[in-house]
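Of the protein chains in this complex, one is absent; all others appear in place.
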Amino acid sequence: MIKKVSTVLVAVAIATLGAVGSAQAARTDITVGMQLEPPNLDPTAGAAAAIDEVVYANVFEGLTRFGADGSVKPALAKSWEISEDGLTYSFKLQSGITFHDGSAFNAEDVRFSLNRSRAEKSTNAQKQLFASIDTIKVADPETVVITLSAPNGALLFNLAWGDAIVMSPDTFDKAKTAPIGTGPFKFSRWVQGDRIELVKNPDYWGTPAKLDKAVFKFISEPTAAYAALMAGDVDAFPVYPAPENLAQFEADARFNVVVGSTEGETILSTNNKQAPFDNKLVRQALAHAINRQEIIDGAMFGYGTPIGTHFAPHHPVYKDFTANSAYDPAKAKALLKEAGFENGFKTTLKLPPPSYARRGGEIIAAQLRQVGIETEISNLEWAQWLEQVFRGKDFGLTIVSHTEPMDIGIYAKPDYYFQYDNKDFQQLMSDLTLETDDAKRAEMLQQAQGIIADDYVNGYLFQLAKTGVANADVVGLWENSPTQANDLTEVYWAK
Amino acid sequence: MRRRRNLVIGALLCVLFIAAALVSFVWTPFDVISLDIANKLKTPGGEHWFGTDHFGRDILSMIMVGARTSIAVALVAVGIGMVLGVPLGLFAAASRGTLLDELIMRGNDLIFAFPALLIAILITAVLGPSAVNAIIAIGIFNIPVFARLTRAAALSLWERDYILSARVAGKSKLRISAEHILPNLLNLLIVQGTIQFSLGVLAEAGLSYVGLGAQPPTPSWGRMLAESQTMFSFAPHLAIFPGLAIVFTVLGLNLFGDGLRDYFDPRLRHNRHDETPEAIVNDERVS
Partner (left out) sequence: MIRYLARRLLSLALTLLVASVVIFLIIEVVPGDTASLMLGVNADEETRLALREELGLDVSKPVRYFNWVSGMLTGDFGISYTYRTPVSEMIADRMMVSFPLALYALALSTLIAFPAGIIAATKRGSFSDVSIMGVTQLGVAIPNFWFAMILVTIFAIKLRWFSAGGFPGWEVGFFAGLKSLTLPAFALALPQASILARVMRSSLLDTLGEDFIRTARAKGLSARQALWGHALRNALIPVLTIIGLQFSFLLAGAIIIENIFFLPGLGRMIFQAITQRDLIVVESVVMLLVFAVVAVTFLVDVAYAVVDPRLRRRV
């Protein structure tokens, strides 16, 4: 609260200074470039990152939310109490909140939204977030009580996802094209194929946005993104798609290049049930055949942090296992020989569209060739990738960045596309879900990182960097990407 | 005089690229498969005449091997168009005015009516991207070009006296088509084939530019352009050389085609077949 007051004071001070200091007022609008256009604007009705990148924290809010540093913070719920047994959460809501259409917000809206997302016929893409919820009750208009069927240490984290935002029962059916939320920005207009415009919500319950208008412009071609920034058509490109251009932006005083972290573990996913990858020796050989630094340099022009397991390096409980799979082609060859593949073998390498996969794939193919593994590359669109690789499991190797935060749990699903089936790991994960003690959770998470690193489940390449480019005068954009969002609440122009 | 000049310039350019493609089978200045990331983005000069790309591969070598891809795809695609289109055109002409003729010609109209690049994208979405599927996509749209040309030219031949006398002599329409009509169309087909070949090279570049052609690590000119375009502002040589390769190959084939036509039949000198509406429409379909 004190913090909030001080920000208001600062804002007032800046506003006053601005009024006195300069005749030329700072700009109050921003155009943000994004590579993909969201298919719709309802974060509870689609997995597309682009949806959250427009509406998360700007238009829609949930009980909790992610802060810029990835921590879980109060949002619509100003506080909560957890029962001794960890099964009952009572959330105290902020008062005086209205939706953008003027209707009042209350606990009933929370109950409706969460129940809708976890209903049997729900089309929420992250339905598993709500799996542990048993009932949701409205105690009074400002209190919601959630009871769980089993303790879940990650509930507050889960509720911070964009897929858990709150909408009104009266407007949810319009959310796809005309979203009505509670956030600091209101949806204004969508020119499909080109841009989405948001305007400031003057009645926002919290610290109001500093900008009056925000435009998200969709530019899919990296070349066009470069040209648009250089020509001043967009003010910021928070996830700039071509790392090769960053040096130029850095050299140009008009721009600010921000390199932060993301939750994207970029991995050489390996089909653990397909021969010869069902042999751990082969997977280990694969791991030693890969030169991570060369991939980071060649595909990402140096941006990215090597990883040795499926965990984000900036996370406090991350453990560095890169030495476990250090680049050692001789050892890789020896392991292949031991596994009975002295003369190598042939496999498929299926690559989705992002440049980390396409370029990384060409480099990995060349590296694997050095140890005798021939790969047949096929470049796929996402739809084909989902069909063939993800659902069909028809692949040997693929490269993909897993961008969901804290997603090591996917290794506990034996039918997940890379088909890793380890009973000990599965047990560990179900224990973890029940555990609510933070120290014990940290220990268990480190243990989990070690298991998959030692099993060489996948080739662990690097943590995707968030490489953003913005006009040097724009202040307040997120540096890191703890979730896929462009929170514009605190963004303003320095001059 | 001008006719000769076209033929000579065109032939020289064609020979240059065909030679580059053939030589690449036995020798290229550098290996195009293995990467050398430490030597990336070298500017032209020194041992790398055209510089190196973002993976440190030699661009000259890639252009040589890329010529192979372009020529192979375009040649086979035009071959498919000829092999299927010419007989269709002959049948249509021989059975002029019948239902068969109508069916063939309407079928041609239909193929023409489809937006070619979209169909190519759809074919790739179904079969996956590869050089073979690029050939199929380009080949399909070559069929009606040859079918229409053949039919139109064959129709006029059917009016000739010596064909009529062959009919009177009791030869079947099929036999007349094969023995008398087709040989008289050869020049025309060779000329049109050259033009279609050049359009095929352009189409292959367009398809591989959008990622639908030969897959890596096989070099292709279109993909070289696509992969280098974000670097155009600081390493323009990556895009300039493959671009010029496309331009000069297409130019060479066009000049050669023009020259050939004039050589075969000076009377046709300004009545270009590739300037009929059909050919023009076909021209812009994929590019």
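Details
First chain written, first letter: the chains are A and B, and each begins at residue 1.
Heads up, the rule we're going with is that contacts are C-beta pairs under 8 Å (C-beta built on N, C-alpha and C of every residue); 3 or more make two chains touch, one makes a residue touch a chain.
This is a predicted model, so every value here is computed, not measured.
Counting contacts over the entire complex, the absent chain touches A, B. Within the whole complex, the absent chain has one touching residue among A:K137, A:R391 or A:K440, and that is A:R391.
Touching the missing chain, out of A:D69, A:E108, A:D170 or A:D194, is residue A:D194.
Taking the whole complex into account, chain A touches the unshown chain at residues 37, 39-40, 45-48, 120-128, 176-177, 191-194, 217-221, 223-224, 226-228, 230-233, 381-384, 386-388, 390-391, 402, 404. In the full complex, chain B touches the hidden chain at residues 2, 97, 102, 106, 109-110, 112-115, 117-119, 121-122, 125-126, 198, 202, 205-206, 209-210, 222, 225, 229, 232-233, 236, 239, 243, 246-248, 250-251, 254-255, 270-272, 275, 277, 280-281, 283-285, 287.
Just so we're on the same page, only the chains that are shown with their structure count from here on.
Mean C-alpha position of chain A lies 45 Å from that of chain B. Across the interface of their complex, chain A is touched by residues 33-35, 37, 40, 54-55, 125, 128-130, 211, 215-217, 229-234 of chain B. Residues 222-223, 226, 230, 242, 244-245, 247-248, 294, 297-298, 358-359, 361-363, 365-366, 369, 377-381, 383-384 of chain A touch chain B in their complex.
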